[in-house]
Every structure is written in structure tokens, then in C-alpha cells.
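Shown here: the complex without one of its protein chains, the others still in place.
Moving on, here comes chain A:
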Amino acid sequence: MKDTTRLSRFEAARVIAQRDFRAILFSRAFLFFLLGPLFPIIIGVLAGGIGGQVQRDANTRLVAVAMSEADTQALIAARARLAPQIGRALPELAVADAGTAPEVILREPGKNYVAVVGGTLAAPELTAPQPAIDYWSGPVAMLAAEAGTRQVAAYPAVAPRPVATSIAAQRGDRIRTAQAGQLLLFLLMMLLAGMVLSNLVEEKANKVIEVLAAAVPMDAVFLGKLVAMLGVSLVGIAVWAAVGSAIAMLAGNALPQLPAPALGWPLFLALGLVYFAMGYLLLGSLFLTIGGLATTVREVQTLSMPVTMAQLLVFFLAASSITRPGSLMELFAAAFPLSSPFAMLARAAQSDALWPHALALGWQALCVLLFVRFGAQIFRRRVMKSGKGGRAVKGHVGSVRAR
């Protein structure tokens, strides 16, 4: 260490980061952090399963046929003939009593019919609520027509000529990769930003903050804390990657494969890591600023809620612009600091141009510096407000230089 009368900003940030990194890595909080991604996965699987079941139960395609015996059999035979061609567009058919009024059939408990077909093949009648009539009139008319001809139409065989992909398929695939990347980035960042905030609140509760503020410039404290949490998160990501790789190797081809991004996997993953770091540093510095504004845990929760909501909006902005590369909205999402990492990661999945990433990373790095500097100033103004840790005097403090 040089013989100077102070630590440089980076040395000071390193001292803070070193302490925080070790303290978090060997804490129970880190264990919960490692387990963190399990919760959204479990909830996602459960919600998906339950949602699918509900969807299946709600979207029944069963239509009751209340016609004469002959017409009913002809209609069922016609459905069987058309099913190989357009099966998914046709209703399921069930035989109902032709002597019972259609309205009564629709109300039969436990049957779950969406509509009742009556009348004759020449003049079928469809009884159902209006939306179901709108939806099923066409398919029912087609079935009645097919049943009425009593002939088997000759469908020509379609010769398959498969290709690896098409522009449409590739685009769809890469959008899926972009969406997955954005979602992962968002979840990770929210998890970490919350952790850095609670770390700071704990520090205020421990009353260590004044010792730090007296010894080193506040932006060094700020930077040290952010870097420590970034380091912790990289350890976490390494652990998750190792576990994920092990599961992938064990599962073989049983896992769904994500389509390769436009820049290829190695560059995409590297960019993903850098965008994650940038996004986290931006969001983390915002959360640290909130920590500086708040004096109690309750205040922290109150103040962080709008930022969390705003971050959700930012995520939705970036997510909704995926399908419109080059549009004004996508360009805005790429330029706005908080949505830029998401938008640019989506670009990496869909476009192989590299220069926009160089530009975006430079812009994001500049924003990180500004955010950290601004956050440190606010923090410094608010964190030491009076003799007893800021309780006696509330409010804004006069102009303060950042050091």
C-alpha cells in the first residue's frame, strides 16, 4: 500500500466489498439465495399444471346431437371421416335424446355440453349461448354437409418435404430464447437487489454506517456493497450452472432444448452475464438509494414498492418489444437505462450484429457511474441527519459534495 494519507476510492471500495462478500457468502442468507430460483420454478410448475387442468375443464368441446337415429349416425360417421384432415377444428359429439328439448339437455347436470345440434341434416339447428353458436356454426354446418352427401371424398396425399427451419420458425424460436433470457435476468436482478437493500438496512441497524462514512467516501461504500453482492451472485450463478449442467447431463434429451440465439450460445451467455451485471448495478444502486432514504424496515418496504412496480413495468416494456425489433418502442427500451439490459439481451438472441451491444454496454456503464454517484450523494445527505442516527431531525439536508 502506498504511503498516502488516505485510501483511494477503489481501495476503500475493495475493503468494503471484501468484508461484505465474506459476510454474505458465509451467512444463511446465501443459502436461501441459492435456493431462491427453486421457488419460482416450483410455483411455475404448480401454477402451470393447475392452470392447464382448469383450462381443459373450462374449454370443453362436447356438442350433444339430438337428431333422429339415422341422422345422428351419419353425423358421427362424417366426423370420423373429417377428423384426420381437420380434427382439431371439429367438436366432440355425444348422443342425446332427440325427444328432450335442447334447452333441457344443455342444463343436464354433469354433462357439460357447449351446444346441442337438433333438426335434420338438411336443416340443422344449433342451440347454445351466442358465443358458442358463433364458434360452432361453421364446423356443425360442415359436418352436416359431409353427412348429407353420404359419399367419401377423395383427399390427395400430401408429399412431405421437410427443411431444417424457416424464417418464421427461426424467429419464433429465437423469441422463445429471448423471453427465457429476459425472465431469468429479471428474476435474478430482483432477488439480488432485495438482498443488497436488506444488507444496507442491517448495516444501519448495526450503526456501522457512521464509522464507514467517517473513514471512506460514501460512493466507495456504495460501490463496495454493490460489487460484493455482484460477486456473491456470480458465485451463486456458478453453483446454479454447475447444478443445471449436472441435471442436463443426467436427464439427457429429456429436457426441452432452447433454440440457439443469433449470436451463438457462448457469446449470448457472455453478454447475458455482462447485461446481468449492468442491470443489477443499476437496480442495486437505486435500491441502495432507497435504503439511504429510509430509517426503518417499514419505510424501506414502503419506498421500495414503487420501484419494484416500476421495474416490473420496465420488464414488460422490454418483453413486449421483443417481437418488434427496430420499432420506436424497442429502441426506447434499449436506450432507457433500466430496461436496456433486458432489451439488448433480447437483441442478442435475435440479431447477430455486435456493434449495438458495444454501444449499449458503454451507455449502461456510464449510467451505472451516474446512478452510483447520484445514489451516494442522496445517501450521504440523508443517512447522517442528526446526533442520534437521524432520528431527531427529519427531512432534507442542504447541498452536499460527493467525495
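Throughout what follows, contacts are C-beta pairs under 8 Å (C-beta built on N, C-alpha and C of every residue); 3 or more make two chains touch, one makes a residue touch a chain; residues count from 1.
As a convention for this text, contacts and distances are computed from a predicted model.
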(request) For the chain that's not shown, choose its UniProt protein name out of "ABC-2 type transport system ATP-binding protein", "YARHG domain-containing protein", "Peptide O-xylosyltransferase" or "Insulinase family protein". (result) "ABC-2 type transport system ATP-binding protein"
(request) Taking the full complex into account, find the residue in A:183, A:213, A:267 or A:369 that is in contact with the omitted chain. (result) A:213
(request) Sort through A:15, A:95 or A:269 and give me the one touching the missing partner chain. (result) A:15
(request) May I ask you to list the residues on chain A that touch the chain which is not drawn? (result) 1, 4-7, 11-12, 15, 19, 23, 27, 206-217, 380, 384-389, 392-401, 403
